[in-house]
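Structure incoming, see below.
The complex appears here without one of its protein chains, the remainder shown in place.
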Amino acid sequence: MNEQTAAAVEVRNLSKSYGNFVALKNVNVTIAAGEYFVLLGPSGGGKTTLLRTIGGFQKPTSGEILLHGKSVGHLPPDKRPTTMVFQAYALFPHMNVMQNVGYGLKVAGLPKAQIAEKVDHALQQVGLTQFENRKPHELSGGQQQRVQLARAIVLDRDILLLDEPLAALDAQLRKDMCLELKHLQEKVGITFIHVTHNQEEAMTVADRIALIASGDLVEVGRARDIYRAPEKSFTAGFVGENNILKGEALEVTGTTATVDVAGSKLRIDTRGLSVEKGQALTLSIRSECVGLEQVNGDAPASDGMSIVGAYNESVYLGLTTSHLVRLPDGTEMVSRIIADTEAALPPAGAAVRLHWKPDDIRLHVQ
Amino acid sequence: MASTTSNSVGGQTNVRSVRPVLRERLAPWAFRAPLIFMVIFFAIPMAMTVVFSVFERTMFWMEPGFTLQAYENFFFSARLTNFLNSMKYSLISVVICFILGFPIAVFVRKSIPLVAQHRVVLLFILPFMVSEIIRVFALRPVLQRNGLLNTTLTNLGIIDEPITALLYTHTGVVIGEVMSFLPFIIFSGFLAMEAVPKFIFEVCDDLGVGPWRRFKDVILPLAAPGIFAGSVFIFVNGLGVALLPNILGGAGAVNAGLIATQAISALDFPLAMAVSAIMMATLMTLLWIGHKLFDLTKILTPLS
Partner (left out) sequence: MNEYDNPWLHRLKWTYLLLVVLTLMIPVLYVMYISFNANGFGANDYVFTLEWYGLILSDEILIGALRWTLTLAVVVTLIAVPMALLAAKYYKTADKKLFVVFLLLAPLFVPPDILGSALLVSFKNLNAVFIWLGDGLGTSLFDSWFRLSFMTAAIGLIIYTLPYSFVVILITMGRYRKEQTEAARACGANGWRAFWDIEFPQIRAGVFSACAFTVILVFNEYTRTSLLKGGFDTFTTVLISQMLNTGMSPQSYAMSALISFVAIAVIGSIILITLIRAETLARIARGKPEPVTP
């Protein structure tokens, strides 16, 4: 992260529990000003709790939150330099669009003319200038979310929080709004912190992604980095379509480890991690990096970059075709071909060899 | 990036710690005020009835002391038998109310579309809105010897002689209780049926469960907390509303409420307090039993 870009949000040792249930465990993360930061993770994993704690809707059990360098743990939402866009039901039903967007300005005591001017500008930015007098129930889902965005950006605050803003929209609308959000953030230039469980959404909009599950901050990085080079096996399992293989370390020489997976010996780069003989290891490889070819009952190749199994079935998805292969120990591995071919499929149970390049397979220790 | 107008909101908000304003300090107490009020003016006086009931009676008031005279007056006299009698009749009223009223609550929940349900229940607020006392008094011209009921029945030729057993008897009191409190079993039954989701009826139909078994095995256990609360309400009010036996009952008809008010008219305050204390004890016991059996907090889940 660029040291010259001041941190907009700093979360230090943040923990939050409800009675016996621990929602967040000792989370540390820093978000730069002007960044589009995404909190990604499974439902109930703590990402919304983290967002709401940053926004002031929940109080941390321990740890602190600094916004622009100042500790805000004790401040209510209206006194923080943040504002929020909710998933649904957050537009005021008894006010029209203009009154909704202008509400924060009215509370701040701005004169009417100025409010009208700023509201107009905000509505322009989200493309809703014709809708000033509509009531929320007269708008579509996408339009309602855009009104929320206008209501948030009109306040000129530096940090915009978004709590699963696209979850209530259907798939196509979600794709469109994703791009709109990205463009809006680039135009307005403030920090966006966006919570979602949808991986595609996260990768479309984010500058950096933080993966949060079971109360832990699992990994942080750019979309490209966590997709291609995940550090933790959980990340590999959550982002992208990875094959997760379990094995035991047989020997370690220099930066290469030999791992026994389902009877085959695989060679893998330890990338500097400490590995001991006999240690249980996890390997991950993206299914689109796994190639498939039929073998004629020969002994498994010993290049360390392939594994033999029995062909199970294929799943045709148009753009991709996934080939499911069963390994000798019962694990299933997937080879994904990104091309629409008419090639003949191997018969079920046929011996096949799955192979990959050395750079594509990653080692995880846990 | 940020707006170029001179007044920008938020943005570099100074997040220095704000000195707690007096209003922010007082706010939590404002929310507790209703509870404090109830403790001071309701909980404490009700608890004090026990204390007052052991005071000594004087000519016009009472004197602090300790005597069980009031309880003796209550337990070792006809008052006790009357009290137990009135309990019996209250119980009968509860059962009648339940049989007549609960099926309505089930019907509304089951067969009427959700949006219309509240409006139908509102229909029953209508009789409830008329003063209870007036409704009790209004039964006299209806149930009397020459009242509405008798004249109608005679005119229709159904009876030759007017029925006199309806007023100034225990039957009259029971009728009065049922008429007064039936709306309550419907309201509490309606709230209780929240616990029975609509699909239960469909599942029962699917499995071939008859209405009686469905009621016994499915509806009753689920709706029990609400039914119990409604029943306790009717039972306790039947015991405590003095006007019911006063207006509709015969010579010996008496309930706890009447004993208490008569005691006050006779300036025997410790006795009135003793009766109140006994009623409170009965009520608490019933609610405690209900809570242990059913967990009465479930009643308010539709509201929270």
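Which chain is which? They are A and B, in the order written, and residues in each are numbered from 1.
Just so we're on the same page, a residue touches a chain if its C-beta (ideal position, glycine included) is under 8 Å from a C-beta of that chain, and two chains touch if they have at least 3 such contacts.
Keep in mind that this is a model prediction, so the values were computed, not measured.
Peer 1: Tell me which of A:Gly41, A:Pro60, A:Gly104 or A:Gly309 is the one touching the absent chain.
Peer 2: For the chain that is not drawn, the touching residue is A:Gly104.
Peer 1: For the chain not shown, which residue from B:Ile133, B:Ile159 or B:Ala266 touches it across the whole complex?
Peer 2: Of the candidates B:Ile133, B:Ile159 or B:Ala266, B:Ile133 is in touch with the missing chain.
Peer 1: Quick one: say which of B:Ile92, B:Leu220 or B:Ile264 touches the chain that got left out.
Peer 2: Hidden-chain contact among the options goes to B:Ile264.
Peer 1: With the missing chain put back, one of B:Gly65, B:Pro141 or B:Gly252 would touch it. Which one?
Peer 2: Touching the chain that is not displayed is residue B:Pro141.
Peer 1: Need a quick check: the contact residues on chain A for the chain that isn't drawn.
Peer 2: For chain A, the residues touching the absent chain are 55-57, 76-78, 82-84, 86-94, 103-104, 107-108, 134-141, 143-144, 148, 151-152, 155, 161.
Peer 1: What residue numbers in chain B mark contact with the hidden partner chain?
Peer 2: Touch with the absent chain occurs at residues 9-10, 27, 30-35, 37-39, 41-46, 48-49, 52, 61, 100-101, 103-104, 107-108, 111-112, 115, 119-120, 122-127, 129-135, 137-142, 146, 148, 179, 182-183, 202, 205, 232-233, 236-237, 239-243, 246, 256-258, 260-261, 263-264, 269, 272-273, 275-276, 279-280, 283, 287, 297, 300, 302-304.
The working rule: only the chains that are shown with their structure count from here on.
Peer 1: Report the inter-chain centroid distance for chain A and chain B in whole angstrom, where each centroid is the mean of the CA atoms.
Peer 2: Chain centres of chain A and chain B, defined by C-alpha means, are spaced 55 Å apart.
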